[in-house]
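A single protein chain has been omitted from the complex, and every remaining protein chain is retained in its original position.
Labels run A, B and C following the written order; every chain starts at residue 1.
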Amino acid sequence: MSEEKQKQQQLPPTSAIDNLSSRRLENWFEYPVRVQPHHTDYTGVVWHGSYIAWMEEARVECLHSIGIAFVDLVALGCDLPVIEMSLRYHRAIHLGMAAVVKTRMIEVSGVRIIWEYMIESPHQQELYVTAKVTLVAVDRAKGKIMRQLPPDFKDALARLSA
Amino acid sequence: MSEEKQKQQQLPPTSAIDNLSSRRLENWFEYPVRVQPHHTDYTGVVWHGSYIAWMEEARVECLHSIGIAFVDLVALGCDLPVIEMSLRYHRAIHLGMAAVVKTRMIEVSGVRIIWEYMIESPHQQELYVTAKVTLVAVDRAKGKIMRQLPPDFKDALARLSA
Amino acid sequence: MSEEKQKQQQLPPTSAIDNLSSRRLENWFEYPVRVQPHHTDYTGVVWHGSYIAWMEEARVECLHSIGIAFVDLVALGCDLPVIEMSLRYHRAIHLGMAAVVKTRMIEVSGVRIIWEYMIESPHQQELYVTAKVTLVAVDRAKGKIMRQLPPDFKDALARLSA
Partner (left out) sequence: MSEEKQKQQQLPPTSAIDNLSSRRLENWFEYPVRVQPHHTDYTGVVWHGSYIAWMEEARVECLHSIGIAFVDLVALGCDLPVIEMSLRYHRAIHLGMAAVVKTRMIEVSGVRIIWEYMIESPHQQELYVTAKVTLVAVDRAKGKIMRQLPPDFKDALARLSA
């Protein structure tokens, strides 16, 4: 039931569907995964914490796809710790199944960057997990939140959300 | 700043503070941990996903402390998957540091059980993480949400929240 | 002692070395990976335990590439637990670096299957890790080591080592 509700809330108003959904779809970065034995627990499905690693990988690869190597950010002295994270588990994924971790940046506000996630079956028939992750840019040397994002990084993100 | 705000939101109305806070404090189950190399990432602090394992351990040990062996629940055919989880990361914990994972059950509504978490320094001077986790009781054989909790389990939980 | 024996069995007769080694090289299955933050520890390089997950993934995907879905084996009642594993760490892999997990089955003796690993840089310039993993086929229902491999599985493995 809560799955139904959730899906409905994600839908834009009917009249706007055609334009929006196509534009939104393009914004998703897709990261394919397969459930390996080490992702599961005694129940035979993915352990709830295993998704966190997949989500991080999808985020890093999404940045990589627009020319931002995570390690370069680190070399610049900029870290991006997670400061907030929420997940809703709609359906379990079983050993051996394939899935797609879809992610997109939905907001950059100052030095906070918010990512949205949908983990789905390969043909979008099943929704497994929805999630939101907030990062903040931190100056590694000072151990403090940055006043603003490094300019190159900001420009690259602007391209991603364009 | 957001830490301050968070703490304030957790406070009950002023007039009720004395009674409530003392009673609530007694309800916390405390699970001590130390940050091992495998908990950290390249930044030298705990990787944000490592807390999920600690939180699970604290939950299982809390149930154990009131006589509920997780494995007995499983043997009864009852599983308790996480269906929702949210975390706020206030401060990083460095390699070698000790911390206490405090947890308590804050709500049992039908077959949903909500746990609250505070991960703190050993003497409560620092707040590292706050979190909330919702479980639901599932009938393993049928793969369906149970209509009600197994009676023994329900009674034991009642003792925990008393 | 059994290690000695094992080593001897891996060596081809001296006269056959040249031919064999070239043919064996073709048998490597290659599984590409990139070092994500969650693979690292406080030193900034891959935590020594993270390789175990990569090695499992490479093994499962190698079987998949010859038509053996791990989950089908499980459905058949056949499990393949690791009974022995050894790793040598030659060089660390840093955050953000790409690597290739190369694996091949080097021996099937009864129900024991031995896999060999080399984890290298993408162009084989650096050798990071070498490893060996021994699996044994277990009958899930009985919880006992099988007398022989399931016939379909055996045939597929024969193709892999051909």
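Operating definition for what follows: a contact is a pair of C-beta atoms (placed from the backbone, for glycine too) under 8 Å apart; a residue touches a chain by one contact, two chains touch by 3 or more.
Note that the structure is predicted; figures quoted are calculated from it, not measured.
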Considering the complete complex, of B:A53, B:I66 or B:I106, the missing chain is touched by B:A53
Selected from C:M85, C:I106 or C:L157 as touching the chain missing from the view:
C:M85
List the residues of subunit B that touch the chain left out of this view.
34, 36-38, 52-53, 56-57, 60-61, 69-72, 74, 94-97
Name, in rising order, the residues on subunit C that touch the hidden chain in the full complex.
2, 42-43, 48-49, 52-53, 56, 74, 79, 81-89, 92, 140
Footprint of the hidden chain on subunit A, which residues?
37-38, 40-45, 47, 49, 95
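Operating definition for what follows: only the chains that are shown with their structure count from here on.
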Interchain centroid distance [CA atoms averaged], subunit B/subunit C, Å:
38
Interchain centroid distance [CA atoms averaged], subunit A/subunit B, Å:
25
So the centre of each chain is just the mean of its C-alpha atoms; given that, what is the distance between subunit A and subunit C in Å?
31
What parts of subunit A, by residue number, touch at least two of the other chains?
52-53, 56, 74
